[in-house]
Each structure stands twice: as structure tokens, then as C-alpha cells.
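Heads up, one of the protein chains got dropped from this complex, but the rest are sitting where they should.
Right, chain A next:
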């Protein structure tokens, strides 16, 4: 799971009002370089919740992001490189995402966050294809 995904997710447990951001418990973090797409980064910058993003990057062991950011910084290559790295090159391979309200853990295995908890209030809407 990359931090882009983390920044989009929240706890969807019934009754939870403030399920965002999910706290990262990192057991295994990987770095994989990917090609930079500036246009995509600029678009995503508008959507990212910055504070949650900075905190998440720290939980993953990356501390190079500025506390605050605004869109004028997108003109700086140095900033873009860091943003790109934190958003798309850091992967949470094993660990968990913890609901800030209930403390329940959404496991992350093999890089896949499991956003369906084993709990009664979740009605599984499975169907046969």
C-alpha cells in the first residue's frame, strides 16, 4: 500500500464519525522506484490531506516532507521529488491501519489493506458472478 492510498482511506466501521487518518503500524516497508508523472502529481497534490500525509510518511520512516505545503511549491523539483517519493514509492507491505476512534486494526498483508473487518455490523455483500 502506497501513501496515496492511505491518504484516501478511512475507517468505515459503523458509528465511527472520524475515521481519518488511519494510524499506520509499519512492520515491513519497501521502496520501489517508479517513473514520475508531473501532471499526475500536481493533480493529486490538490487532493492530498497534507497533515495526514506528513504523519503517514514519518510512520513509514521518511522525514523529508515539509510540515506545510502549498501549490506554489510544485514548481520546485526538489519538492516534487520528495512528494513523488513519499506518495508513490514507499510501500507498506506488512502492518496495519488503526482506526483512530475505535482502535480496531485493518490488516495490511502483501501490500493489500483489508478494509473489511470481521464484525457483525458489516454485512458482506458478496455475490456470485
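We adopt the following convention: contacts are C-beta pairs under 8 Å (C-beta built on N, C-alpha and C of every residue); 3 or more make two chains touch, one makes a residue touch a chain; residues count from 1.
The definition used in the following text is that contacts and distances are computed from a predicted model.
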| item | value |
| --- | --- |
| From "tRNA (guanine(10)-N(2))-methyltransferase", "SUMO-activating enzyme subunit", "ACYPI007195 protein" or "Terpenoid cyclases/Protein prenyltransferase", the hidden chain's UniProt protein name | "tRNA (guanine(10)-N(2))-methyltransferase" |
| Hidden partner chain, residues of chain A it touches | 1-2, 4-5, 7-10, 12, 19-21, 34-35, 37, 39-40, 43-44, 47, 49, 88, 109-120, 122-129 |
